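On to subunit A.
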Amino acid sequence: MLKIKNIETFYGNIQALKDISIEVKEGEIITLIGANGAGKSTTLMSLSGVVPVRSGSIEFLGKDITNKNPDEIVAMGVSQVPEGRRIFPLLTVQENLDMGSFLRKDKGEIKKDLEYMFELFPRLAERRTQQGGTLSGGEQQMLAISRALMARPKLLLLDEPSLGLAPIFVQQIFDIIKRVNKENNTTVFLVEQNAYMALKIAHRGYVLENGRITMTNDASVLLNDENVKKAYLGI
Partner candidate 1 sequence: MKLDFFFQLLMSGLTRGSIYALIALGYTMVYGIVKLINFAHGEIYMIGAFTALIVSGVLSMYGMNPVFIFLIAITAAIIYSAAYGVTLEKIAYAPLRKAPRLSALISAIGMSMFLQNYVLLAQTSDFLPFPELLPEFGFLDPVKFIISTNQFLILVTTTVVMVLLTFFIKFSRTGKAMRATSQDRDMAQLVGININKVISITFVIGSALAAIGGVLISSHIGQINFYIGFIAGIKAFVAAVLGGIGSIPGAVLGSFVLGITESFGTGYISSDYEDAFAFVILIVILIFKPSGLLGRKVSEKV
Partner candidate 2 sequence: MKRMAKFFLVALVSVAAITFVSCGKKEAETIKIGVAGPHSGDLASYGIPTIKAAELVAEEVNAKGGIDGRMIELVIEDDVCKPEVAANTAAKLVGDGVVAVIGHICSGATKSAMGTYLDSELLAISPSATNPPLTQSGDYPNFFRTIAPDDAQAAVEVAFAYAQGYKKIAVLHDKGDYGKGFAEFCKAILEADKKAEIVLYEGITPGAVDYTAIINKIASSGADAVIFGGYHPEASKLITQMKKKDMNIAFLSDDGVKDDTFIKVAGEYAEGVYATGPIDTSSNPLAIKAVKAHQDKYGEDPGAFFINAYAAMLALVNAIDVANSTEYADLTNALRSNYVDTPLGKISFDEKGDAIGVGFAVYQVQNGQYVELK
């Protein structure tokens, strides 16, 4: 479904991604793990078209999306929950969700999806008319995920959904991710620093170090790999 081939990305003179190649199959949860600054977020931003790619290509559903505008990529079915949640602070919860379905025209279906979100996250229904900025961290994460889902993405990109959350929330969020993947057959591309949690729910994983993919395998294999254990699982 998604084929990233040898992409390289630069910030000014500094090369952030070096020769990255990743493949994602439909229905999968794959995870990209790595330390802070390894280039995980850059990978996602390149995918979404926010950061331009200097060389290499990205193919989604057989179409070339390299350096397309972000809105075109979203229109093709790629939604992202960025790091730090990025809720529109002055829009209400409802309006934030509306923004998620910005490119959709099917009003009836949008309404259905909205109900689905409120079922997934009952907390959001309670806070429907509240401004996004006044939500707690965990609630914001829920809102961010449901906002992305409102676009009915074929591929959901998640950037560090566990960051800054209390463990109790982290567990909840990961459960939801699994559920979304199963119920809607949404493919999930998960970027995580919490390697343990990520590898537990993912099918396959990639390890990113200093802008390079250094390892890739089934999640269960990686979970038991000595090097991974040492470097990322703290064992």
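The candidate set was assembled so that all candidates are chains of the complex that A comes from, given by their letters.
Note that a residue touches a chain if its C-beta (ideal position, glycine included) is under 8 Å from a C-beta of that chain, and two chains touch if they have at least 3 such contacts; residues count from 1.
Keep in mind it's a predicted model, so treat the numbers as computed, not measured.
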item: Selected neighbour of subunit A [touch, this complex] from 1 or 2; value: 1
item: Touching residues on subunit A, where the partner in the complex is candidate 1; value: 48-50, 69-71, 74-75, 79-80, 82, 86, 88-91, 95, 98-100, 102-103, 147-148, 151
